[in-house]
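What follows is a single structure, written as structure tokens, with notes after it.
The complex is shown incomplete by one protein chain, all other protein chains being positioned as in the whole.
Moving on, here comes subunit A:
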Amino acid sequence: MSLEVDRLECGYDRAPILHGVSLRVGPGELVAVVGSNGAGKTTLVRTIAGLLTVRSGDLRVDGSSFARTSAARRARSGIVMVPEGRRLFPQLTVGENIEMGRRAARGRTGGEDPVAALLDAFPILTERWDQQANLLSGGEQQMVALTRAVAARPRYLLLDEPSLGLSPLKTLEVFRLIEMIRERTGAGILLVEQMADQALQAADRAYVLELGRVSMEGPAAEVRASDEVRRAYLGVAG
């Protein structure tokens, strides 16, 4: 039972970007992928979500390959991505954006509505329900993007730099929301971040991605404590 990326190679037209990346996310697990700008983090999550094609290697969920299925089908099977830059539908309201998320959960209903709990915990979402998404602040947009993803009833959730462009305070709030999503939905979460510290503190396990290769992996606390990571990603002078 897990989401597996197996010796994945992919990229754009002629440029190969990932050179055999392997990683695993278990159910309910929070896994961080850290790496500097241009390391290939976005390429990785977009490929898992089905927006880029797999050149070689495999993607599996619970043992069966989904490397050849469409992005829409992956979303319907519960592999849900929150893209870099959030990508809300700018002219839809908050409510309509979240309604779009529910489309991916069609046929996988039952149990309590995962969105309801988030709306209770973050009343700002309800306050903004009828507002057009592009009028929200960056922090609010990220909350909506995460809620929209939860509406899709994710089994595995891919988060591409959720803290991008947010103040430290807003970042904390977003991480609080991510933590809550993990508890409420039991989804396995793959969290991609350039701001490594916060991600490594929140995660169970972590991978370091460098120039399209995994250069280190292990329990998040160990990765966070290692000299290379402290120097390269946490700004600690060596």
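The criterion applied here is as follows: contacts are C-beta pairs under 8 Å (C-beta built on N, C-alpha and C of every residue); 3 or more make two chains touch, one makes a residue touch a chain; residues count from 1.
The rule is short, and it goes like this: contacts and distances are computed from a predicted model.
You can't see one chain of this complex, but its UniProt record names it "Amino acid/amide ABC transporter membrane protein 1, HAAT family", from the set "Glutathione-dependent formaldehyde dehydrogenase", "Amino acid/amide ABC transporter membrane protein 1, HAAT family", "Oxidoreductase" or "Phenylalanine--tRNA ligase beta subunit". The hidden chain makes contact, of the residues A:Ile17, A:Ala49 or A:Ile189, with A:Ala49. From the options A:Arg60, A:Arg87, A:Arg184 or A:Arg230, the residue with contact to the chain not on display is A:Arg87. In the complete complex, the hidden chain is touched by one of A:Glu99, A:Asp113, A:Asp204 or A:Glu222, namely A:Glu99.
Here one chain is not drawn; of A:Met1, A:Ala72, A:Leu135 or A:Ala225, the residue touching it is A:Ala72. What subunit A contributes to its contact with the hidden chain is residues 49-51, 70-73, 75-76, 80-81, 83, 85-87, 89-92, 96, 99-101, 103-106, 134, 148, 152.
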